[in-house]
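Heads up, one of the protein chains got dropped from this complex, but the rest are sitting where they should.
Each chain gets a letter, A and B, in the order it is written, and its residues are counted from 1.
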Amino acid sequence: MSATPILTVEHMTMRFGGLVAIDDLSFVAERGHITSIIGPNGAGKTTVFNCITGFYKPTTGRLTLTHEDGTTYFLERLDDFRINRFARVARTFQNIRLFTGMTVLENLLVAQHNTLMHASGYSLLAVFMPHLYRPKENDAVELAKYWLDRTGLLAHADDPAGSLPYGAQRRLEIARAMCTRPKLLCLDEPAAGLNPKESEELNRLLVSIRDEENISILLIEHDMGVVMKISDRIVVLDYGKKIAEGTPEEVRNDPAVIAAYLGVEDEEVEQATGGAQ
Amino acid sequence: MEYFLQQLINGLTLGSIYGLIAIGYTMVYGIIGMINFAHGDIFMIGAFVSLIVFLILIGLGVTWIPLVLLLVLIVAMVITAAYGWTVERLAYRPLRGSFRLAPLITAIGMSIFLQNYVQLAQGARTKAIPPVITDGYTLMTSPDGFVVQLSNIQIIIMLVTIVLMAIFAWVIAKTPLGRAQRATEQDATMAALLGINVDRTISLTFVIGAALAAVAGLMFVLYYGVIDFYIGFIAGIKAFTAAVLGGIGSLPGAMLGGLIIGLIETMWSAYFTIEYKDVAAFSILAITLIFLPSGLLGKPEVEKV
Partner (left out) sequence: MSEASAGTATASAAHTHAPRRNPLKDALVESFMAGLLAAVLASFILGVRTVDAPGGLVLEYRWHWVLNAFLIVGVGRFLLRLFWWKEGAALPRALSAASGRISGVVGQRLLWLGVGLVILAFVLPFIPGIQRYHMDIAILVLTYVLLGWGLNVVVGYAGLLDLGYVAFYAVGAYSYALLAKTFGLGFWTVLPLAGFLAAIWGMILGFPVLRLRGDYLAIVTLAFGEIIRVVLLNWQEVTGGPDGISGIPRPTFFGLEFKRFGENTFHGFFGIEFSPMHRIIFLYYIILVLAMITYFVTNRLRRLPVGRAWEAMREDEIACRTLGINTTNTKLTAFAIGAFFGGLGGSFFATRQGFISPESFTFIESAIILAIVVLGGLGSQIGVALAAVVMIGGFEALRNMEWLQEFVATNFGVEHFDPGEYRMLLFGLLMVVIMVWKPRGLVGSRTPTIFLGKEKKAISREYVGEGSG
């Protein structure tokens, strides 16, 4: 697998008033890899995501996203919606954010908003000439069906998203992110609240997104079973600082990581060091 | 300079009235997070009850004005508070925890109802009484003969406002009721779990707000001498502006906002055009909300992703 970076984070610092949430963080996510960010609660993982996806502007630092064709985007300069639209970064949320009153299918069509807006003449033309727009919408429905199939939600296409069980909502959020045709997929604790079987399915889905769709993934996860099994590279944060980086094997044996986790919860240390072998 | 001083006095008087109404808005918004749209009309009811009770007492031959005013104040506060309680009980409590727009619509409905109720009961024409308290002090006279006056009624309005604010601040800070109120404001569910009767606390908030609005109503009657069923709408919006400007949920903020709105309105009328004084107040509202959404003394709201 080629090892060119898709996302390069350089010297990123994020302050909220006097609080330093991220302190001079630098790391690289390789193209076609699953890069995981782990760390104890409050380590600043979600803040990193919020900086990458534009909800926060980092106080200092540079976030460079590079496409295969060499186009680069400086994410800290882009508005949040442009980060998805042009830099092609998609994300999910720790506390699921679906359009609960819309159907599963509608959720996936909203995700293709910009393509469809263009196809429908910014919706105004299509008011009077729906026949020109219909084929494009059918394409969008096909893409949605593809991802519904991949996530096992095809049978629920016409159900309101809010009526789905928890695990299905998590999968739907991933499907929705994928419908924006991203280059980099950022997942914020996708395995949280899943049972072991669902967790296993999620592993397979993420690996297939990486291997078959060739999409890079950035993953925040507490479930070490997921992290250790599928990550190509792991970045460990503690109190906003990077304390370790490397392959799962390297991270698992890193004394700094063990110390950081020992300071927090025994269970997680066990998972981090031995649980996933 | 003398002209300015006079406008300052007038503005502070008007601002005190706005501030008293604004407290009702800010408390209700603080505790249940809704704009009590009918609060302006509660103020209007307070003004009407004050006027009517005043006329009754004069008709009964009670002429010692301090006694009359005290009686009017008490009766107006009690009856207006009953209105405040009833509005909350009928229109807001059944919708607690429901769809967010629903209480806003019932509040607008209540506002329409109260306006038309008073219009039908008392007639649509304006009601005027001759000035009750007339004397005042001449503070200074400018060389060209402009007289700066501080009338007794202005002194009374400011004094009553200060006294009520002090009592009120004490109630919120020191009494069990105040504690229950602050706790409910922070987290109603948790407050209920800790044994606070949330329903009663909210009811009391409406009662207090309405009682203060009644005081404002009496002041309005005494100061202007003219009322109609429609005064609640404009005064209500301005008082709400005051609450927002001061930082909604903050009691000193409501008072400060009231004074600022009163001053701006008076100064605008004095130095620019009186026709556009409402535009000035509304523009302040829009500008505040857009550029300073948490107001002067409010706590900023943090958006969490």
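By definition in this document, a residue touches a chain if its C-beta (ideal position, glycine included) is under 8 Å from a C-beta of that chain, and two chains touch if they have at least 3 such contacts.
Given the structure is predicted, the values throughout are model-derived calculations rather than measurements.
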Among the chains presented, those that the missing one touches: A, B
Among A:V20, A:V110 or A:I258, residue touching the chain not depicted: A:V110
Full-complex contact with the absent chain, from B:L5, B:A102, B:I156 or B:L296: B:A102
Residue ranges of chain A at the interface with the undisplayed chain: 53-55, 80-82, 84-85, 90-91, 93, 97-103, 105-107, 109-111, 113-114, 116-117, 120, 122-123, 126-127, 130, 133, 137, 141, 145, 157-163, 176-177, 180
Missing-chain contacts mapped onto chain B: 29, 33-35, 45, 48-49, 51-53, 55-56, 59, 75, 78-79, 82-83, 86, 90-91, 93-95, 98-106, 108-118, 120-123, 125, 127-130, 199, 233, 237, 240-241, 244, 273, 275-276, 278-279, 282-283, 285-286, 289-290, 293, 305
